[in-house]
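Only one protein chain is missing from this complex, and each of the others stays in its spot.
Per-chain residue numbering starts at 1, and chain names A and B are given in the order in which the chains are listed.
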Amino acid sequence: MEAAAIHAAHGHDHHGPPEANRSSRVEPQMLGMLLFIISEIMVFGAFFTAYFFIRIVDQDNSWFPLDGVELPKLIAGINTAILLSSSLTLHWAQTCAKNGNRAGLKVGMLTTFLLGLTFLFIQVNEYIHVGFAPHDHAQGSIFYGLTGLHGAHVFIGLTLLLIVTIRAYRGHFTPEEHGGVEIPGIYWHFVDVMWIVVYTSIYIL
Amino acid sequence: MAVDPRARTSNRTIGQMVVVGVIASAIGVAWGLYIDWFPIQGSSQAKKIDELWDVLLIIAVPVFVMVVVVILFAVRDYRQRPGEELLDGPNVHGSTRLEIIWTTIPAVVIFVLVGYAATILSDIEEAPANAAQELKIDVTGEQFAWTFKYKGADGKDVNTTRLYLPKGRSVKFNVRSKDVIHDFWIPEMRMKVDAVPGIVTSYRITPIREGNYPVVCAELCGLGHSVMRQTAYVQSADKFDAWLAKQSAPAPAAAPAEGGGAAPAAAIDAKKLFTDGNGESIACGSCHQLADAGTPAGGVGPNLDMVLAGQSADMIKESIVEPEKVATKGFPPGVMPPNYGETLKPEELDALVEYLVTSTKK
């Protein structure tokens, strides 16, 4: 019925669109992901602006340890290591995908996903034990704000990884066609790098 | 094709354009300078700012006139005439020389303007030579009134809702806010700054004319924003000093002892409470007219002489403590502060009610 209607409305043959010219060597999906990451970086930028104002511009604000509460640098440091290692396993999975090593791809993706999940779990655990709440003071707000924003991104990243993992188990991806592993991968690496910035500015500095 | 009739563009058209442009700009500038744009010049800062405005007009008008004149002449000379439906213009792509000209000239104009504006800025913010002479006033905004704090002659604080200013003396306002952002502005003085919770902002003016000028809140601050208006009274320096001295004279009940209950109820000066508040409560007089207290008309709230005549004490008390409950017709609900129950001590409240009952009874 639809096809008929198109005929009627436009008197035009129903065929697909002409193949678009490719005016750039960059994959559209890849470029889209990069632009998306730029705007994600700006979201973090805005939260870091808040951090900058609350920690540096307002000179009568002090930073942690605050009211005797110390931030768990060590645990968060271990967590950092966990997240970073997930980037490595992801890279390994991607290499496997390129080389057609399906078992490696599956195991790599699964490990990456589980490492990410562990990170998130430890983070939530930290919230429970950290000893202050976002409504206690602005420093608490920015702590929860930045780590929470990052946590949300880990969550999005994990969702993407889960999709890739499922598709990997269903037999998708070939050495020729593995953009579906590459592109979510870039996002995951971004999430990792962002964590290093967050960790450094919140816990270390 | 015959000779393109449009090739007649020539130095003559451009010449005409320049003449028309110059005349129109001259008229425009003259008119712009003639218009009385600003309110009265109430401060030395106002003079400088008005001067900047004149300079801006002198530059702005010719720029605008030029654009309009070029368009009008282009329309006159080059509009498509019957028979020219298929004609195209010349295939001209640009001219580096022109492009350089119209990049550099505006750039130069801009830099000159910016430099000039920056010097004016430092002029209007400059501290007076004799810094000790400067009068400092703490201004506090809250929804929806201003309170002012002076240092009295004896070093005691003087709190008031009426802004008195001495003519010819530099005044520095330190502006604070208790709730949301407000903006402290006296249009006749030209200067303004936001009152921001958590920080102290400031500016200074030197009033140069006696008179009464409106104090306006210029930042959206909620329901009562459009009625957050008070008055600044600029007086001669002598009169001002006399006023300040009177304020700080130790009137027995002006500053109730911190001890609270120690001061006997009879000592509460309800009239002063009405006109000036108790330091914590906003003065009723900043919004309400009351003949006995001498507070002016035109405030935000109803004229109490009229609405309270013959009202019972209980009813008045309720209107003060719970203004939301009995909204007066024609006046914005939610503007009168709902917290008088806390900011006024019970005995102050009673005194105030008592005062209102007697002063409005005719």
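As a working rule, a residue touches a chain if its C-beta (ideal position, glycine included) is under 8 Å from a C-beta of that chain, and two chains touch if they have at least 3 such contacts.
FYI, contacts and distances are computed from a predicted model.
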item	value
Hidden chain of the complex, named as in its UniProt record, picked from "Electron transfer flavoprotein subunit beta", "Acyl-CoA/acyl-ACP dehydrogenase", "Potassium-transporting ATPase ATP-binding subunit" or "Cytochrome c oxidase subunit 1"	"Cytochrome c oxidase subunit 1"
Which displayed chains the hidden chain touches across the whole complex	A, B
Contact partner of the left-out chain, one of A:K106, A:R167 or A:H189	A:R167
Contact partner of the left-out chain, one of A:V57, A:A103 or A:L205	A:V57
Candidates B:K136, B:H225, B:K239 or B:K272 - the one touching the absent chain	B:H225
Residues of subunit A in contact with the chain not shown	1-3, 5-6, 9-10, 12-24, 26-28, 31-32, 35-36, 38-40, 42-43, 45-47, 49-50, 53-54, 57-58, 61, 134-142, 144-145, 163, 166-167, 169-170, 172
Residues from subunit B at the interface with the omitted partner, ascending	6, 9, 35, 37-39, 48-49, 52-53, 56, 60, 63-64, 67-68, 70-71, 74-75, 78-80, 84, 86-95, 98-99, 102-103, 106-107, 110, 113-114, 117-118, 120-121, 124, 175, 179-181, 183, 185, 187-188, 190-199, 201, 203, 214, 216-227, 330, 332-335
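We take it that only the chains that are shown with their structure count from here on.
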item	value
Subunit A and subunit B, separation of their C-alpha mean positions in angstrom	49
